[in-house]
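Yeah, one chain of the complex is gone here, protein chain that is, but the others are all in their spots.
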Amino acid sequence: MNMKYILRSVVLSAIGLALLGWISFWFTTLNALGPDGESDLLQWYFDNLVQSEEITSSGIPWEDLAVSLYNLLAQMTTALLSSAVVAALLWSIGSHFLNVDAPGKAKFYFIYWIVFTGIFMAIVVGIVFWFTKSSAFNAADYLSGSGVTTISIISFIYYFLVYYLGVLLGTARFARSSILFGNKIPVSSFL
Amino acid sequence: MKKTFIQIFIILLTLSASNAYSAEKCEPDFEINKSTLTQNNENNSSDKGEVFVFFDQSKTMQGFTIDQPGQENLYVNIVDDIQQISENIGSDIIYQNFGTDVNPMEDRDVSKVKTKKFYECSGSSVSCDNQSSKIQEIFKIAEDYPEATHIVVTHLSLQDRQLVGSESKQIRGPLTSLLKQGKSIGIIGVMNSFNGKIDNIPTKEGEYTEYLDAETRPFYILVIGNQDNINRIKDEIVENHFSSSKENFKYALITSNPILQNLNVNKLIEENNMPASLARADNFSFNYIEDYLPVYKFSGNKKTKLEFNVNTDQIEVPGSTGVSEFSISEKVWTTNKVKCKDIKSWNEAKFGEISTISRNDKELTLNLFETKPLKKLFRGLRYFYKVDLYAEKPGKSSEREFAEWSVNSSEIEELKETNPISFKTLNLEKFVSILNAVSGDTFKKTLIASFAVNFELTK
Partner (left out) sequence: MKNYIIGIGGTGAKCLEHLLHCCSAGLGPQNLWAGMVDQDEANGNVSKTKILLNKYTNLRISLRNESNHDLASKSNLFKTHITSNTDAVWLPMKDANPTLEDLIKYNLLKPEVKGLMDCLYDPEELKLNLSEGFRARPNIGAAAILSTTANEDDIFWSQIYKAIDAARGGEEVRVFIISSIFGGTGASGFPNIARRIRQIQKDKNVSSNFHLGGALMLPYFNYEVPDENMEGELYAKPEEFLDQTKGALQYYAKLFEHEKVFDQVYVTGWDPLTKLPNFKFGGNLQKNPPLFPELYAALGALRFFSEDNKIGEVQEILHIGKNDSDDILWSDIPNVSSNLNSKTNISKLIRFAFTYNWMYGPALTGSWSKIKKYQDENWFKRLIYKNTYNPDTKACEVGHEQNQEIISAMQEYCQDVLTWITDMQYSTVSKTDQKMDLIVSDFFSEFNEKGNSDRVKIKDKLNSSEKNQFNTMVNDNKNLKLLNIMSNICYQKIEKDQKGLGVFMDILFRSCEQ
C-alpha cells in the first residue's frame, strides 16, 4: 500500500478532527486549570450539571467541591477526544486496506463503517458512563440526573461529529462511498 | 552532657507525638451537650425520713378483711408488709386513717386495720353509706411533707366530681408540686378477695347504688415519695406475694422523669450499639471524645447500614410510664479533605432531617440516614454526624396497665347488672390519666444519649 496516500489520509483526518476538535481541547484545558471563582463555567456547572441543592446543603463552598468535577471533566474530555482521534485515524488508515478493488464495491463497506462507528459510539457511551456513573470518580456524585443526561447527549453528538469529520476527510478516496454522505460532499474529489 | 541529650530527645519525642496527635484531630469544634439527669437523680437519696401511712377507713374497705371462700385474701398480709416496710424505710412512721377526713392513728390501732371492726362506721347510715374517700387530702399532706414517703392503702374508687373542677385541682396541684420536686407516685394494685358491700356506685339517674355479690375486687397501695422507696415497697410486695404469678398484681410508676439514666455519663454506649457489620468496615474505630461523647469512625460505602440500637430498659425507669416520644437533635459537618491530617476546617451542612426513630417494646432504634440516605451523600468528603437523643414526652403505659381493672361511671351500673364476680374500680383509668397528665406537664425534655459518626464514603 502506498504510504504516501496513507500519510495524506492521516493529515486530512487530522485536519478534519481539528475542525471541531479544538473546542474539546480548549474545554479540556479550561477544566484542567481548575475553577475560577468568577467564571461563568463554574456557575453554569452549578446551574445545569450538578445537584445544586445537595451541594448547597453540604455546606462546602461549590468552588471547593468543583475542583474534582473539573478534574473529572478534563479527564473525560481527554479520553473522549483521544478516542475520537484514535478511531478516526484508525479508520482513515484502515480504509486503505479495505478490499475495494473494483467498481461498485465501496458501498458494501458501509456496513464495516457502521459497525466501526457503532463500536466507537459505544466506547463514547462507555467512557461517559464510567466517568459519570461508576464509582471511579467521587465527583460523579455531584452530577444530577439531568446533568448526566446533558453530558451524555452533548458528548455523543459532539464527539460523533469530531470523529465524522475526521473520517470524512481522512477516508481513502476509493473507500469514501462507505461513509455516510461520503461522496456527496462538494470537494470530495480533492480530499 | 549525655543526660542533657536524652532530656532533649524525650522532649522532642513528646512534642512530635503530641503534634501527631493534634494533627490527627478529626472532628469539628462543637459543644458537647451534657446530661443533667444525674443531678436530678442525686435528689433521690435513700436516706431514711418520715413515712406517712394512710389507711382508707371507708366502710366498703371492710370487704377486704373478710375472707371469701375460694379466693385468696392478701389484704391482711400486705397491710403487715406495709407496716414492716415502713419501719425499714422510715425513721418515723405516722399512721393515719382517712375517709371524709384524715385522722391520726395510734400505733396500737394499726393492727385493727386488718379487722373488719376498723372499718365500721359509728355514724348514721346516711353518713356511713356511700362514704367518699378524700384522697385529695392525702395529696395535700404529701405536698406539705415532700421529703416524706406517703403510703396510702385504699380502694381508689373515685367519683366523677372528685376528678373534675376544684376537687381535681386538689389532686393536680399537690401532685404537680411533688413531681416537680422529683417525687414519684407508685400505684400498686392487688386483685384481692372481697366479701362485703361495694357502695357509691353511681346510677344513670344520679343516685347511688351498691353491690354485694363481688368476690374479688382490687385494692391499691399508693406510694408517694422517691423512686427508690417506691420500688422497694413494690419489690417487697412482689417478692412476698407475687413471685410466682403476677396475674393479680399491677404496678405503675408516675414520675416527672421516667428516664432511668443518660447513657453517656457512665459510658454505657458501646460498639455493639451499632450493627456488627460496621465494626468490619474499613478504618473502623470507636472511642470517646472528652471521655463523654462516643464516636464511631469508619470508611464506608453508600450501602452501609447505620442503626443505633439501645435497650429501653437502659433508658426507662422500670414500671414507669416510660417515654412515648423521642426526638433527636442532629448536626452534620462536612469537609472536602478526607484525611484527618489534611483537614483545616469543617463546614456545617444543612441537611434537615436525617434520621428517624423507631421502637418496639424492648428496643429503641435510630435509623441513621434514613431520611437523608447515604446514597445521596457525596464520596470524597468526610462527614461528622452528631446525634443527641432526647425523651420528649412520657408514656401512658400506666393507663393501659390499669384499664383492665377500671370502669367509668357511665358503665358501672351496667357492670353491676351483669353480677360480676370480680368488680372493677370506678374511674381508675381517669385517675391514672390525671396523674399522667400532671407528670406530662412536669416532664422536661431529657437528653438520653449523645454520639457521633465520623465517616467518609469510598464507593
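Letters A and B mark the chains as written, and numbering starts fresh at 1 in each.
What we mean here is this: contacts are C-beta pairs under 8 Å (C-beta built on N, C-alpha and C of every residue); 3 or more make two chains touch, one makes a residue touch a chain.
Given the structure is predicted, the values throughout are model-derived calculations rather than measurements.
All shown chains touched by the missing chain in the whole complex, by label: A. Against the chain not shown here, chain A presents residues 1-2, 5, 8, 96-97, 99-104, 106-107, 172-174, 176-177, 182-184, 188-189.
As a convention for this text, only the chains that are shown with their structure count from here on.
In the complex of the two chains, the chain B residues touching chain A come out as 332-336, 347-352, 376-381, 459.
Contacts from chain A toward chain B in the complex involve residues 54-61, 64-65, 68, 135, 138-139, 141-142.
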